[in-house]
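Pasting a structure here, questions to come.
Omission of a single protein chain aside, the complex is shown with its protein chains in their original locations.
Going by the order they are written in, the chains are A, B, C, D, E, F and G; count residues from 1 in each one.
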Amino acid sequence: MDKIDIIKLLEAVKNNEIEIDTAAKEIEDLPFKDLGFAVIDNHRQIRTGYPEVIYCEGKTVEQVKNIVEFMLTKDSNILATRASEEMFKAVKEICDDANYNKLGRTITIRKNALEPTESYIAIVSAGTSDLPVVEEAAETAMILGNRVEKIVDVGVAGIHRLFARLEVIRGAKVVIVIAGMEGALASVIGGLVDKPVIAVPTSIGYGANFGGFAALLSMLNSCANGISVVNIDNGFGAAYNASMINQL
Amino acid sequence: MDKIDIIKLLEAVKNNEIEIDTAAKEIEDLPFKDLGFAVIDNHRQIRTGYPEVIYCEGKTVEQVKNIVEFMLTKDSNILATRASEEMFKAVKEICDDANYNKLGRTITIRKNALEPTESYIAIVSAGTSDLPVVEEAAETAMILGNRVEKIVDVGVAGIHRLFARLEVIRGAKVVIVIAGMEGALASVIGGLVDKPVIAVPTSIGYGANFGGFAALLSMLNSCANGISVVNIDNGFGAAYNASMINQL
Amino acid sequence: MDKIDIIKLLEAVKNNEIEIDTAAKEIEDLPFKDLGFAVIDNHRQIRTGYPEVIYCEGKTVEQVKNIVEFMLTKDSNILATRASEEMFKAVKEICDDANYNKLGRTITIRKNALEPTESYIAIVSAGTSDLPVVEEAAETAMILGNRVEKIVDVGVAGIHRLFARLEVIRGAKVVIVIAGMEGALASVIGGLVDKPVIAVPTSIGYGANFGGFAALLSMLNSCANGISVVNIDNGFGAAYNASMINQL
Amino acid sequence: MDKIDIIKLLEAVKNNEIEIDTAAKEIEDLPFKDLGFAVIDNHRQIRTGYPEVIYCEGKTVEQVKNIVEFMLTKDSNILATRASEEMFKAVKEICDDANYNKLGRTITIRKNALEPTESYIAIVSAGTSDLPVVEEAAETAMILGNRVEKIVDVGVAGIHRLFARLEVIRGAKVVIVIAGMEGALASVIGGLVDKPVIAVPTSIGYGANFGGFAALLSMLNSCANGISVVNIDNGFGAAYNASMINQL
Amino acid sequence: MDKIDIIKLLEAVKNNEIEIDTAAKEIEDLPFKDLGFAVIDNHRQIRTGYPEVIYCEGKTVEQVKNIVEFMLTKDSNILATRASEEMFKAVKEICDDANYNKLGRTITIRKNALEPTESYIAIVSAGTSDLPVVEEAAETAMILGNRVEKIVDVGVAGIHRLFARLEVIRGAKVVIVIAGMEGALASVIGGLVDKPVIAVPTSIGYGANFGGFAALLSMLNSCANGISVVNIDNGFGAAYNASMINQL
Amino acid sequence: MDKIDIIKLLEAVKNNEIEIDTAAKEIEDLPFKDLGFAVIDNHRQIRTGYPEVIYCEGKTVEQVKNIVEFMLTKDSNILATRASEEMFKAVKEICDDANYNKLGRTITIRKNALEPTESYIAIVSAGTSDLPVVEEAAETAMILGNRVEKIVDVGVAGIHRLFARLEVIRGAKVVIVIAGMEGALASVIGGLVDKPVIAVPTSIGYGANFGGFAALLSMLNSCANGISVVNIDNGFGAAYNASMINQL
Amino acid sequence: MDKIDIIKLLEAVKNNEIEIDTAAKEIEDLPFKDLGFAVIDNHRQIRTGYPEVIYCEGKTVEQVKNIVEFMLTKDSNILATRASEEMFKAVKEICDDANYNKLGRTITIRKNALEPTESYIAIVSAGTSDLPVVEEAAETAMILGNRVEKIVDVGVAGIHRLFARLEVIRGAKVVIVIAGMEGALASVIGGLVDKPVIAVPTSIGYGANFGGFAALLSMLNSCANGISVVNIDNGFGAAYNASMINQL
Partner (left out) sequence: MDKIDIIKLLEAVKNNEIEIDTAAKEIEDLPFKDLGFAVIDNHRQIRTGYPEVIYCEGKTVEQVKNIVEFMLTKDSNILATRASEEMFKAVKEICDDANYNKLGRTITIRKNALEPTESYIAIVSAGTSDLPVVEEAAETAMILGNRVEKIVDVGVAGIHRLFARLEVIRGAKVVIVIAGMEGALASVIGGLVDKPVIAVPTSIGYGANFGGFAALLSMLNSCANGISVVNIDNGFGAAYNASMINQL
C-alpha cells in the first residue's frame, strides 16, 4: 500500500464517500499493510504460484490435515515437508490431487500449473543415502516454479564420476550440493563452478559425524569461494534459497 | 577448448601442418585445458577485473609481500584480507597505490577501475562492534565491482531503527546480514525481504556466544526462509557469494 | 521463629510451666524451624493454594500414583509434569477430579479454587510445534493462581503476526517467550516490551539445533535487555518463575 | 497514537483544516509512531532517569568517547560496561563527572539523581574471584535507581557463611546470584528463598569449567524452582532484569 | 613370587627333585606371576569374597548366561550390572540363588557370605529419579562386603531435608553422592563433611543437562574440597571405589 | 592411456585409417581416461579380487538388493557393510552364495577365491562388547585377501591378558586396535609394537563416552608413536587401510 | 552442641544462674553451632595443622597479600595455589618463612611442623610436561601432613618404565595419577594396583586434547575399576582428596 492509496482514502473522506469511522479503522490497520510484506507475499503467491508451506515435524496428523483444509480454501499451491505417510493419507482424504514423495517425505498439491524457469537449479549429491534430502530439495524447487537437474551419486571418493557430469553442473544458474560424511563435495564443486553454491550437510555417516555436524563444519570452512550453507538435512531451505536466486 | 579445436588440430595432423609429436604433446595437455577452469578463471579475471585474493592469516609479513610482488607483475586487482598494519607497510613499500582499511583489515590495490553494478548489495549489521566484518565485506564487494549500501547498527534490540531503513534493504538484489550475540537480525530481515539473505555470524558477545558459535547456530536454524550462512566473521566469503548473485 | 518465641519458652521453663526435657526437644528442633523455609512453605501453600509438584520423568507409573495418593491426604492442589497418559489413568483411579492436558502432558488436581490474579502472564510462542511447552507453562501458571494470556504462532518469519498481538503482550506484567529453531522471538519481544521476559528454548527444529541448544544459546546471547532464560522445553520452570514475579 | 488521533486527523481532512498531502505524510509515518516503543522509551528515560548504555567490548577508545560525547548532549544518565581504564581517561577529558569502577569495569555519569527504591536487590556471590561481575551488576542496578545489598564470598563450600547472611537475602524483592566453578550457590539459594532468583554464571574456575560453561549448565539445570539464567559474566544483564522486577 | 621361591626352584633343579623341562615351563610363566596382579586378585577374591563382575551392556543374553555358567564353576560371588530382566531369567535357569534388583538392574549371586564392615558407606541421592543409580551402587557395595546406609531424596531444592539426615552422612567413612540436574548436592555435602566424597552425575533432567554432562561438569568444578567424580550413571564404579576406601 | 596411444591415434588419422570425427570424439574422452583411476580401479579389481563395497546404512532393502543384483553381473567379490538381516534375506534370494556375519552385520559374496597373504593383520580388541566392530574389520580384511589373527578381550584393566598374547600381536605386519570406553589399549599396544597401529574407537561405554567420542579423542591424543585413527565403530575403514599396508 | 548442653542451659535458666536475655541470645545462635562444621573445622585445623588455602587465580596481588596477612594472625599453616612469582614476592615481604615452588606455583608457610604419615601417597605422572601439576599435588599433600613418593615420566608409550617402578606404586595407600594427552596411564595403573586411584587429567598435548578434555573423558571412561577423577590440572584437589583417604 503506497502513498497514492492513502491519498485516495483521504479524498474519499473529504468527499464524504466513506464514513470517518470506516476510514479510521482502515488506517488503523495500516501498519501491517504499510509494512507491506503480507500484501506482497499474497500478491507474489497469486502471481507466481508460490506455495503455502507446512513444516510437519512436531505436528499431529490432525493439525496437518486441518491446516491443509484451510489452505485449500485459498487458491494457492501447497507444500508439506517432513510429512509421514499417515499424514499423507489424511490429506488425500480431503484432496485427491495430493501427491506424496515417499523418499523426500513431501506432500504437494498443485492448483496453479507453473511454467518452469528456463535457467535451472542443479541439485548434486554425494551418495545414495543422501537421496531423501535430494528429493525434498527437488520437490521444493519444482513447486516454486524452477527447472531442476539432479546429478546424484558423484561423491569425491570417485571423482571421475563428478567430472563426467561437470558440464550439466556448470550450466546451472545456481547449484545445490548435498553431502554427508565429510561433505568435501561442496568444496570440490565450489572450486569448479563460478555460480553460487548452496551446501546442505546431511546426517549420513559413521559415528563421529555427530548427526551431520562434521559435514556442516566442513562446508562452513570450505576453502572454495562462493559457498553458503543451510541447516543439516534442510533440503527445503536450500531449494527455497536457490529458487530466489534462480528467479532474480 | 571445444570439439572444433580438436578437429582443427587433427586436420592439421592429416595435412602434415603439424608434427605428430607436437600434436601428441598438445593433446596430452588437454585434460587441464579441457577442464577449463584455469583458462576461464584467467579470462574472467582479465575481463571483469576480478581480483587476486590473499588470505593473510597464518602467513608471515615476508610471505604476503612476496605474493603481492608476484601479483603486481600480472595486470589484476589485488585484495588481501586479515592483513595487519605491518603487512600493509611492507606492501606499501612496493606499491604506492595500496590502500588499507584499518577496521576491515584489508589491503586493496586497484589496477583496473570497474564500473560498479547498478543493482546493489545491502550490507546490514546489528551493532558497532560488528563493523570490522562489515568493512571486510564492503571492501570485498566493491573490489569485485559491486555497488554497496551499508546499513549499520540496526540490531533487533531496537527494531524501529531497522524499520526506518527497511526500504533501502528491500531495494537490494541480495542482502548480507552481519550480527553477533544471538544473530536474530538475520531471521527478522529474512522475514521482511524476498531476496536471498547471506548471514554472517560474528564473534562479538558475552561468554556463552562461544566465539560466534551461538550466532552461527542461530542463523543456521533461522525460521525465516531464504537465508544461507557463511563462516564466523567471514565478511569476505559473504561478499564473494553476494557478488556472484548480484552479477548473475 | 524469632527471639520473642525463645524468650517465651525460657520464661515458661523458669516458671516451671514446661518440662526441661520438652523444652530441650523443642530447642533441638530449632535449627530447622529457625531456617524457617519448611514452615513458610507450608503456610504459603495453605494460604495461596500453592500446589505440590511432581516431576514424572524417570519415575514409574506406580511411583507417581503413590506420591499422588499421599498428597491427596494433604489439602493442597497437585501438579504433575511430564506425565504420560498411562500415569494419568492410574491417578484418575484414585482421584476422579484429576485433569489431563494431553499436549502439555500435565496432570492437575484442584482442591482449592484460586481467584486468579488481575495482572496476567503473557505466554508467547513462535510455532505450532512449540505448543506442548506452551501448555505445560499455561497449566503451571494457572494452578499457581495466575491469569494467563496465550499468544501463539507469532514467530519472526512473519513478524506482522507479532505486531498484531503486541498490545496484549505489552499489557502483561511478565512475558514468557517460547521458541525453538533460532529462538529470535525472544530478542524481538525483548526489544518491544519493558517488562521482564523469561525465555524458554524448545527442542524443535532441523539438525543443527542440537536438541534446543541453538535456541538456548541464542536466548542467552540476546542483544535485548531484560531477558533471562530457563532450561530447554522447561515450560514449568518459566511459569513458576513468572508466577513469582506476577505475584510480587 | 490511538484511534482518537486518527479520527481527529480525518475530521481535519474533512474540514479542510489540513492539506491532504500533509495528512497523507503523517499517516505514512504511522507505523513507527503506532508501534510506539521509541516514544515510550524516550518518555521512560526522561521520567525515570534510565541511563543510556554503551557496551564497550569490541569498540575503540575513540568510538566510546564519541558516543559519550553525543549522549552528553541529551539529558540522561550514562552507563558504559566493559570499559578499559584507557576508555575512562578519554571520557574523563570530556566529562569531569564520570566515575570509574575499576573492578567492575564500568563508567557511570549521573545527570539525574534518582531516589533509590525502598525494596532492594540482593547481589550474592560465591567467591572473591567473582567480584568483577558483582561490581558490574551493582553499578548497573544502582544507576537504574535501585537499592542494592551485596553479600559476597558465601560459596557453598562453607555453607554456614551463607546461613549467617540468609536474612538479608530473604528480605530482598529479587536476588541475583553470581557464581563460577559449579555454580551450586544458585540452587542452594533458590531452595531457601521464595523470590525470583537471577543466576549469573562466571568464567572462574579450573580447566573443565570451559570458560563458565559448567556453571551455566549447572544453573540452567537447577533442581530449585524460581531460577532463571543470563549469559556468562553478564552482571549487567542480570541487574537490568532485576531492576525491571524490583520496580514492578 | 619373590626371590626365595626362585631359589627354592633352582635348588630343586640342582637336587634333581624336579625335571628341567618342568622347571623351565614354570619359569617361563614367571612374568605374569611376577607381575603378580593375577595371583593377588585371585587370592583376594577367595579371601574376601570379592565378586566377579559382568558388565552386560552390549552383550547378548546368551553371552551373559555363558559367562555366568563358567563363573559358577569357580567359588566366587557374582555381580552382573546393566542386566535386563531377560538376562536375569536366563541366569535364573542355571542358578536358583540368583537375585535381581529391578531398579538397579543388577544380578547378584552370593556363594560366600561376607561379614559386612563395621564402618559404612553413605549413599546419598538428590531425587527419586536417581534411584536406579543408587540401587546399582548399593548392590555393588554390599556384595563387596560393605555396610551401606542409603539417604535418598535430599536434593538441595529443599536443603532442610539434607540437614535432617546430616548426622548419618557425617558418620560414614566415605560418602557417595548421586545427583542429576545440576548436581549441586555434591558440593553442598562436600562442604559439610570431612570424609572423601565420590560424586556420581546422573543423566536425569531437562534438555540442557545433555545426558548428564551438566551434572558431570558441575561436580568436576565443585568449589568444595575432597570430591572426586566417576562417569555418568556409574553407580558401580563409585561403589567399587568407595569399597576400596572403606576397607583400607 | 599414455603418449604412445595418442601417437598411434594421430598416425591413424594421418594414414586415413580413422575418421577425423571419430578421433575427435575419442580425444574428447581423454580427460577421464587420462586421469586413469577408473581404468586402474577396474584392472586392480579383476586382478586382485578386490570387492565392490556397499555401505547399507540409510539405504532401503530394495536399494541394496538392486545394487547387488547389478554387481552380480560383473565378476567381482561383493562386501556389504552395516547390513540388516532383512537385507541379507533379500540378497540371499538372488544369490545363494551370499554369507551373513550376524555380529559384524556384513554380507559377503565370493566369486574369486583369493590366496590370503602370508603376512597377517592382527585385530586386537578390548572387550566382548567390541566384537561387532572386530567382525566387520575381520570380514573386510579377509575378503580383501588378507590373513587375519584376532586377539580379543585383552583390555588394559587386566593387562596380563594382553602380555600373554603379545607375541602374536608383534608378529603382524600391521595392527588394528579396537576399543571403547577410554580406548587406552591403543596407546599401550602402540608402546609395545613397532608396526603401524590403526586405532578404531567404539561407541561402547557409560554416559560420558558420548557415543565413542571419548575413545576417539583418547586415541588421537595417544602419547605412543605410530598410531593413526579412523572413525568411531568403523571396522571396515580400519581393515581397508590395514589391507593396503599389508599388501604393500 | 548436643542435647546435654541445651538441658544444662535450661537448668541454668530455671535456677536463675543465667539471664533469660543471655540464654535467648545463645539459643538464637544455636543453628550455626548446632550445624557444627565451623567449630569442627577450626578444631581440626588446630589439632592437625590443616592449612588455610588460597586459590590465587583471578585475585590481584594486593588481595592475596591481604588474605595472607590476615591468616598470619591465626596460628595455622598456609597454602596458596596458582600463585605468580609477583604474588610470592609480595607475600615474602610480610612473611620471611614463605616458600615458593616455581614449577607448582604454590606458596607455603609452615607454622606448625607436622609429623608426616607413615603410609604414603604415590604421585605418578606420564611426562615431563605434567610436572607443574605434580608439584602442586606434592606441595599440597605434604603441607596436609602426608608422606609423598613421586614417580614421574612413566607414560604408557614406554610401559617398561612403569613396571620398573611398580613396587613403590603398589606400596602406597592411595595413588594419584597425573597425565595429559590421552591419559591412558590412569587405566593401566588402575588395572595393576588394588588401591584407590585419583586421576588428574592435564592440559598437555596436541590440538585435539582440547585443553585437557580428551584426558578427562578418557579417565572418566576408564575400563579399570577404582578410579575417580578430579578437574583438569587440579593437582591441589587430587592431593586434598588423597590426604583424606591416606589419613582415614
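As a convention for this text, a contact is a pair of C-beta atoms (placed from the backbone, for glycine too) under 8 Å apart; a residue touches a chain by one contact, two chains touch by 3 or more.
Everything quoted here is computed from the prediction, not taken from an experiment.
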Which displayed chains the unshown chain touches: A, B, E, F, G
Residue among F:61, F:114, F:168 or F:245 touching the omitted chain: F:245
Interface residues of chain E (partner: the chain not displayed): 3, 6-7, 10-11, 13-14, 16, 20-21, 23-24, 27-28, 30-31, 34-35
Interface residues of chain B (partner: the chain not displayed): 31-32, 35, 37-38, 55, 57-59, 63, 201, 203, 211-213, 216, 231-234, 237
Contacts of chain G with the absent chain, listed as residue ranges: 127-129, 158-160, 163-164, 204-210
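We take it that only the chains that are shown with their structure count from here on.
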Chains touching both chain D and chain E, listed by label: C, G
Comparison of A-B and B-D by number of C-beta pairs in contact, larger one: A-B
Centroid distance [mean C-alpha coordinates] between chain F and chain C, Å: 55
For chain C paired with chain E, centre-to-centre distance based on mean C-alpha positions, whole Å: 39
Chain G residues counted as touching two or more neighbouring chains: 31, 35, 37, 191-192, 213, 216, 220-221, 225, 231, 237
Topology of the chain contact graph, where touching chains are joined (line, ring, star, complete, other): other
Full enumeration of touching chain pairs: A-B, A-C, A-D, A-F, B-C, B-D, B-F, C-D, C-E, C-G, D-E, D-G, E-F, E-G, F-G
